[in-house]
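Apart from one protein chain that is not included, each protein chain of the complex appears where it belongs.
The chains carry the letters A, B and C, assigned in the order they are written, with residues numbered from 1 in each.
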Amino acid sequence: MTDTTPAAGPATGAGEAPAAFLEVRDLKIHFPTDDGLVKSVDGLSFQLEKGRTLGIVGESGSGKSVTSLGILGLHNRGNARVSGEIWLDGQELVGASPGEVRRLRGRKMAMIFQDPLSSMHPFYTVGAQIIEAYRVHNSVSKQVARKHAIDMLGRVGIPKPDKRVDDYPHQFSGGMRQRAMIAMALSCDPELLIADEPTTALDVTVQAQILDLIRDLQQEFNSAVIMITHDLGVVAELSDDILVMYAGRCAEYASVEDAFHKPLHPYTWGLLGSMPRLDRERTERLMPIKGTPPSLINVPQGCAFNPRCAYKDLNGDKSTTVRPDLVEAVPGHKVACHLPLEKKQEIWESEIRPKL
Amino acid sequence: MAAPLEVTGSDTEAQPEAVLAGVDGKAIQGRSLGQIAWMRLKRDKVALAGGVIVILLILLAIFGPLLVQSPLAYHQNLIDPTYNRPKTGIWHTGISADHLLGVEPGTGRDLLARIVHGARISLLVSFLATLLSVVIGTVLGITAGYFGGWVDMLISRAMDAFLAFPLLLFAIALVAVIADGSFGLSGNGLRIWVLIFVIGFFNWPYIGRIIRGQTLSLREREFVDAARSMGARNSYILFKEILPNLVAPILVYSTLLIPTNILFEAALSFLGVGVIPPTPSWGGMLTLAVPIYSSDPMYMIVPGVAIFITVLAFNLLGDGLRDALDPRAK
Amino acid sequence: MNGVRLHMNKMRPIAALAAGALAAAGLAACGGGDSGGSGSGPGYNAAVNKVVNASDKKGGTLRLAMSDDFDSPDPGNQYYAWDQNFSRFYGRGLMTFKPAAGDDSKTIIPDLATAPGQSSDGAKTWTYKLRTGVKFSDGTPVTSKDVKYAVERSNFTDEMQLGPKYFKTYLVDNKPSYKGPYKDKSDEGLKSIETPDDNTIVFHLSKPFSEFDDLVAMSQTIPVPKAKDTGLKYESSIVSSGPYKVDNYTRGKSMTLSRNPYWDPSTDPIRKALPDKIELQLKQNADDIDNRLLAGSLDMDVAGVGVQAGTQPKVLTPQQKPYTDNPIQGYLRFMSLNQHVKPLDNIHCRNAVQYATDKVAAQTAYGGPLAGGDVATTILPPTVDGYRKFDLFPQKQAAGGNGLDDATLAKAKQELAACGKPTGFSTKISARSDRPKEVAMAQAIQQSLKKVGINVSIVQWPAGDYFNKYVGVPNYVHQHGVGMMLMAWAADWPTGYGFLSQIVDGRAIKPSGGNNLAEEDNPKVNAALDQAIASTDKATRTKLYGDIDQMVMQDAVEVPLIYAKALLYRPKRVTNVGITAGYGGMYDYLNMGVEK
Partner (left out) sequence: MLLLISLVTFGIFFWLPKLAGQTTDQLAASYVGKAPTAEAIQATKERLGLDKPVVVQYGHYLKGIVAGEDFKAGPVTDHCPAPCLGYSFRTSQPVLPTLMDRAPATLGLAIGAAIVWLIVGVSTGVVSALKRGSIWDRAAMVVALSGVSLPIYFTGLVSLALFSYKLGIFPGGGSYVGFSQNPLTWFESLVLPWITLAFLYAAMYARLTRAGMLETMNEDYIRTARAKGLPEKTVITKHALRASLTPILTIFGLDFGLLIGGAVLTENTFSIPGLGQLAISSIGTGDLPMVLGVTTLAATFIVVINLIVDLLYAIIDPRVRLG
């Protein structure tokens, strides 16, 4: 977790296959609705190498889940407008046919969902669901697939997997269910694993076990992992890099080290401030971000964060008129904020950090 | 207002695309559910059309009888005695400037007038029956949902039993069993109340079930807990906290129950246990059409289409209201 | 003792069901058709006065259908005209109507008996001799005891409720009262029926009754062997005495008949027994029956009440019309005005109603001249002995044909003024709820009376309860002020007595179930009825019946509306088709056969 080499910015020009294992370029996912155009993801770019973990952090409705679904091609195809590029291991996915993307899903890229109870089909046994996932991509007999399923269940730490393989999801405990979900996701050795709030629905004690499991498995399979969460603790535990999303855009991109110790975006400061810390006085424990997340239909002019930002006045009216670009302020550390770098560092050091 | 990141499980998470946030966050905060619903409904042209027809029908039922001729007056000069059907008009319908929808075979009574008067009966019976269902259904539904335990068991069982009853048979039987002159009432004075009672009484479980379900979930909500923790009495919680939140589903399902009841009333009339002639009723007109539909199809079409349009209008409005008030209950 | 329950065929929903209560015990008569086929060969109304397609050709299957069911096929428990007509296939009563058409069909001829009844003791004792050699379908000989038993079970038991109770009324009762063969197991049974030997039966009546031959022509004298009687279940195991035996009867479905091997044609001069098999389908859809008749896949609708309204235009085409008959059916549809309901206790108010009731409107409401009938002005229909044409309350239609003319209405208003109700009055009119046409007629009358200020509200009761619980219960009528009551009546035998005795005789007023709805109790009428039935001279009787009709009309208590008619269809294939007045103007089924 000390490797801070950032994988920032496109290394190659648009339209060309990148060197990185996964590269997202200027991804936009918009949904036209009766009420207006919902810009769930609005120009997002990042890279990810195999064996590394990217944490995407943000509030509900910041577009992080849509991003992950977009990569897998699981967004609502009927009414979504998608633009930009997604390169996975040299293959572009946005322009690819649904069939092609489907064949990659589950095999090359897999996903772990938030609520394992609702994410597993209640009418089929856990084993059947893993077998199904395996057999879609591997033409093997049922027996072989079943053996593989039992094997997978064993590997994710489910006791007596040969018995539990025939149980239904509701017969599992929450943690076990999430393990089974992971087993299913990993059944075809995916090279990219996206975990969308994998621990949110679980007991705290189980959370740690699941995170350990993901980490172990990642090492074992050498996959690239995207960890989507609103829990900075999870990110700190697992990620190499962090992408902070706000209103469908990247607010800050940095290594875990930098993000926690030298964050440059006021929103990131807010996130850090909202983390409960037991080592503080009760009254100081939480410094919530004031205001509510913006509507994705009417994103505020200028910096999307400006209505909630305590420092917007330091930029004259720039924050309310000009949308800040994501720039590499420090090598390997990008931020989208009009505040001068020095000012940001100063505020962090003097005003924010002491209170955390 | 605090915006903790932990908003899992709340409504907004389930609706990630922030549709609920509306066009612009600020304006929407001041809007009541009713305003939001109205806004949505306004955009639903089909439902609006249904609503307009419903209003027209209600006006027609109230004021129409003042405008049309007597539904009882015979015009036997229009009837061909040999075939016992209207002499004139396309397909022997008797349609003319005086009788826009034609006349009834055998009697020459004006069909438009009979349709308009029939609307009055149809709407009166179905509205009052719906009201009865809603009252019973709401009271019992709330009671079951709120108090739970054996009360819920009892009421839920009763609802199951009601749903398992062959309703139409029961309704017919009930109407037939209550002889004229019972309860000191006679003729249509008795019959209409019997119809309202029978239709309303047998349909309450549909409302009851929905209200019970809604109450069950409301009961667990924070504001109820809050009220309870502050020592509010049950009656206060029921009427001040829960009932207002049930207005939307009650409105939606009442609107959807009305067309069902219109059909129910028409069916009873069709089977000969509806309002008593000569009072016109749509179902009763269809009954008379049965033996002659092959020689006089128009006589069957007119009341049939009247029922169809009315029921369709209510269904459209009901569907629209449901979508507007409860977008997820599609 | 009866209550003529009229056919109510043309209805559906709830009504059709209730068809249970119908019918017409009409032994009324005489084919009063319009044109009548004077030439040979079929034509419109050809069968009204003449048996068409006469044939002696045996064989084939006669395919019959009915939209309802028997009240019961048990001859001791039936009343409808059609099943009395039909039951002669499998049963032979003492007398029966002559298989013929027109006036001839009113003639009563011996069937099981060798000759008409010998009366003595001033028409109080009637003796019949039975034919010898008649056998039941189980091979046992028919004796006079079987006839006696049949009368006992049909009239004196609690179980047999559906037939008329004339025998019980007129026969001398035992002391104490005879309880019927199911309760009274004595060998003697009813003492007033004697069977001195197996071929003789003697009836002792409590008062003179000249038309006893008509009475024994009812199916109740069809013999029933005591050993085989199973009471209410006998209907499914009938022992035949006629040319056909019942192979199978399933209620609501069908009855099939085949030849009775023990039937001896030499003992039966009146039956031709042509078809080998007779199939009767029950509870068939009325429209479907019509369609099948027209298509030739069915030979006869045994209900005999005419085609459906929807079929009417189809059979009146030039091609089909020669195969139809439009006979008078012997029913009178009328409105009784109760003399104890104010203000109808005043004859002027009744007169006003007589004038102001638009009979043409009522006729149209009931189906028009073909399916409804002719406008009536007398109580006795033209087909009943004693009919005399007169009109005490003549009315005219206004020009344009929508209602009565001003002169008629003026007369009504004049009578209203004489009654002390110059602006009119209010009362109720009743109709049977499951008879839509009767209800329609009530509405038509309601409309026409409104023109002179008489406001009537319509009350309806189901046919099954009409007489037993409502209009036939004087107390109820008085209490609820039901001044006008619609009903229909056919004679149980086609004479004035058969027609009038139940509806205008003051002694026929009963606490419940009566048919004298007007509560007409005119001493002169009562006396004339007694005088008529005691008279053995037919001409005297016939004249008296006409006088009675006129007397009752002078009291203005009954408003005759229409003499019922029906549009009947006779398929080509059927032979020996004639309208019998004996059974109320339907086809005579006795000698029907089929061409191959």
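The definition used in the following text is that a contact is a pair of C-beta atoms (placed from the backbone, for glycine too) under 8 Å apart; a residue touches a chain by one contact, two chains touch by 3 or more.
This is a predicted model, so every value here is computed, not measured.
Enquirer: Which displayed chains does the hidden chain touch?
Expert: Within the full complex, the chain not displayed touches A, B, C.
Enquirer: Which of these touches the unseen chain: B:161, B:226 or B:247?
Expert: That would be B:161, which touches the missing chain.
Enquirer: Which one touches the absent chain: B:48, B:131, B:174 or B:232?
Expert: Spelled out, the listed residue whose C-beta touches the missing chain is B:174.
Enquirer: Looking at the full complex, which residue from C:104, C:268, C:287 or C:519 touches the chain that isn't shown here?
Expert: Here the residue in touch with the unshown chain is C:287.
Enquirer: For chain A, which residues lie in contact with the unshown chain of the complex?
Expert: 69, 72, 74, 78, 98, 102-107, 110-111, 113-115, 118-123, 125, 132-133, 136-137, 168, 170-171, 181, 184-185
Enquirer: Just the residue numbers, please: which parts of chain B touch the chain that's not shown?
Expert: 160-161, 163-170, 172-174, 176-179, 181-183, 259, 263, 266-267, 270-272, 283, 286, 289-290, 293-294, 297, 300-301, 304, 307-308, 311-312, 315-316, 319, 330
Enquirer: Just checking the interface: what residues of chain C touch the absent partner chain?
Expert: Its contact residues with the unshown chain are 1-3, 12-18, 20-21, 72, 79, 153, 157-165, 168, 181-182, 229-234, 250-253, 283-289, 291, 434, 462, 464-465, 467-469, 472, 510-513.
Note that only the chains that are shown with their structure count from here on.
Enquirer: So which chain ends up in the middle if you average the CA atoms?
Expert: Of all chains shown, the one whose C-alpha centroid lies nearest the global centroid is B.
Enquirer: What's the distance between the Cα centroids of chain A and chain C, rounded to whole Å?
Expert: One centre to the other, that is 92 Å.
Enquirer: Just how far, in Å, is the C-alpha centre of chain B from the one of chain A?
Expert: Measuring from centre to centre gives 49 Å for this pair.
Enquirer: State the interface residues of chain C toward chain B in the complex, per the touch definition above.
Expert: It is residues 10-15, 286-287, 308-310, 312-313, 316, 360-361, 363-365, 367-371, 400-403, 433-434, 436, 439-440, 443-444, 446-448, 457-462, 465, 480 of chain C that touch chain B.
Enquirer: Write out the stretch or stretches of chain B touching chain C in their complex.
Expert: 72-77, 79, 81-85, 106-108, 172, 176, 179-181, 186-187, 270-273, 276-278, 287-288, 290-295
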